[in-house]
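Every protein chain except one is present and positioned as in the full complex.
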Amino acid sequence: MSPTAVLYVAQAFHGLAYGMLLFLVASGLTMIFGMMGILNIAHASFFMLAGYFCYTVMTLTGNFWLALLIAPVVAGIFGILTERFLLRTVHVQGHLAELLITVGIMMVILEGVKAGWGTESMIVKIPRSLDGLISIAGLTYPIYRLFIIGLSIVILGFMALILFKTRLGKIVRAAVSDADMVSALGINTPLVFMLVFGIGTWLAGVAGAVAGPLLTVFPGMADQMGLDAFVVVVVGGFGSLFGAFVVALFLGELNAYGIQFIPRLAPVLMFAFMAIVLSFKPMGLFGERE
Amino acid sequence: MRNSLHKWILGVAGVIILAIFPRLAGIYYTNVFLGFATFALYAVTLNLQLGYMGVLSFGHAMFFGTGAYATALALTHIQGFPLLPAVLVGGLAGGLLALILSPLLVRVSGTAFAMLTLAFGQLIFVLALKFREVTGGEDGIGGFRVPPLNIPGMVSIDMTNQINFYYFAVAVIVVCLFILWFYTKTPFGTLVVGIRDNAMRIDYLGFKLPQTRAVNLIVCGTFAGIAGAVHALLQKLVSTVGVLDIQTSFEPIMMAYIGGVGSFFGPIIGSGVLRLLEDLVIRFTERIGLVNGAIFILVVLYGPTGIVGLFHSAKAKWFHKEKVS
Partner (left out) sequence: MNILETKGLYHDFSGLQVLFGVDLQVQEGERHAVIGPNGAGKTTLFNVITGTYQPSRGQVYFKGKEITGAKPHELTRLGMGRSFQITSTFNRLTTFQNIRLAILSKKAIRFQLFRKVDKMQDITRETDEVLKRINLDRERDLPAGMLSYGKHRSLEISLALATDPDLIMLDEPTAGMSRDETHHAVELIRRLTEGKTVVIIEHDMDVIFSLADRITVLHYGQILASGPPAEIKQNQAVKDAYLGELEV
């Protein structure tokens, strides 16, 4: 294969890996919005939190797989606590207050990690089993990126299974679509809310734990991912998993190619696109809920 | 009647305190005060969107920062650019930005508006970072001197003297605050609050919703730009972090909430409280953001009416007690 073709394909995989991570983060965000009407400004903060916990567990135990297991769960627990004690309390005040509380949470988590781990970038080493390059069809590609793609697919497949093939999944999907109706049917919506919020943050945590070796763990880790996730949710449609999937992959590729070929304009394009979509279709391209 | 007299006394006392403050407090605290005053104005403009019109702007720093950059650029590139126009050009830049963005911003409200302003705010932040030739990127623009205040035919007041600059800056800010206060008392001001309570009904009463929203946005943008201009003159350095970043967009929101979103003076009180708090906290830890964030969460949870709200409730209870006994 010619060198440029190699470059294009490599970029495509980079984009896919990032797009998958992005979808992990954005899927939770869009489900939370669809169901609770809250745009969780702090969502990417849970992504970052898991990255830090992954680093700590790795440092303590040297075992990446253990870190990968524990860190997202911790993030998920923080998520559940947040929902139960902060969001639920402020719910009566309306959407504005909910939005603002998530802003406060974002700030607290950001400053909290700085206080707990310092402001330096933390290097998380790729475990030996996943390190190095692999040769496929004449291309060499980092194994870890393929791992990211693979893991994301497995997790998302698992989530899809639960969502579409189980009763719980049906309840969650119904709640995302119309929480009031589900409540009227006698289902314990507060519990469902807490569950979905916890799972959403857990998903973000998985992405964060896995992204650590890739992006390095530092206080600004949440910024890029956070904004991208908003763009995905906004453009893909509030509450639409399909929309989030499409836009996440698209954005991943756009970033990969954009950074490669038009570094100056890439972020501008993204925001411009989001601004245009929001102005004319406030519910996003595939969204249904207001 | 008594109320009116009270207000006059407060006003006069305020003016006297402002006038003798530098002599009392010294240079360091004078500058701290100016920082508070600048952000007080900035927070008031944010509150005109949030508390008065009911929309949450996550990108308000774009007006503040654009104003700051405009002033810095004018003073750096144009020899002998005078003082007052330097401040006004900041306001003009902020207002112009608001005007350009208004066709898109007035079509949405609620979460969509928050997201849109976040997007634009970040967009402008990134643009400022990337176009280093103009903005100096992360390093920013610095080293410009504050021009003297020239009253033609009369006197030229040196503004590198911190005391003189204090009086000038305070005068500018007080005038702006007065204009904005008056603005809320006009029929148009009532209209803006109406939009907060029931935008649909405003439409049905015969008012043009998009245009009204746009005017409010432009007013907020202009005066936020002026706040930015004063900030630039105060700091003598303008860089992306500190005038255009997300933190700068969140601060006025915090100030408005702590002080009380429902009132005009709330954000001013909030700005003061936050400054005092930061000055206090920084003696113990660098992580002021953590304390701020925690306080903000507590305020939203338990005291959403802010300090002014608490004051009103206390006053109501006190008067009730008076009447009863």
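Chains here go by letter, A and B, matching the order in which they are written, and residues are numbered from 1 within each.
In this text, a contact is a pair of C-beta atoms (placed from the backbone, for glycine too) under 8 Å apart; a residue touches a chain by one contact, two chains touch by 3 or more.
Please read these numbers as outputs of a predicted model, since none were measured by experiment.
K.L.:
Which displayed chains does the hidden chain touch?
P.N.:
The chain that is not shown is in contact with B.
K.L.:
Given the contact definition stated above, which residue among B:G189, B:G225, B:P267 or B:G306 touches the chain not shown here?
P.N.:
Checking the options B:G189, B:G225, B:P267 or B:G306, the one contacting the hidden chain is B:G189.
K.L.:
Tell me, which residues in chain B touch the chain that this view leaves out?
P.N.:
182-183, 185-191, 193-194, 196-198, 200-209, 211-212, 215
Just so we're on the same page, only the chains that are shown with their structure count from here on.
K.L.:
Between chain A and chain B, tell me the centre distance in angstrom, where each centre is the average of that chain's C-alpha atoms.
P.N.:
For chain A versus chain B, the centre distance works out to 34 Å.
K.L.:
Would you mind writing out the residues of chain B in touch with chain A in their complex?
P.N.:
These residues of chain B touch chain A: 54, 56, 104, 107-108, 110-112, 114-116, 118-120, 122-123, 126-127, 130, 250, 253, 257, 285, 287, 289-290, 292-294, 296-297, 300-301, 304.
K.L.:
What residues of chain A sit close enough to touch chain B in their complex?
P.N.:
39, 86, 89-90, 93, 95-97, 99-101, 103-108, 110-112, 114-115, 227, 230-231, 234, 264, 267-268, 271-272, 274-276, 278-280, 282
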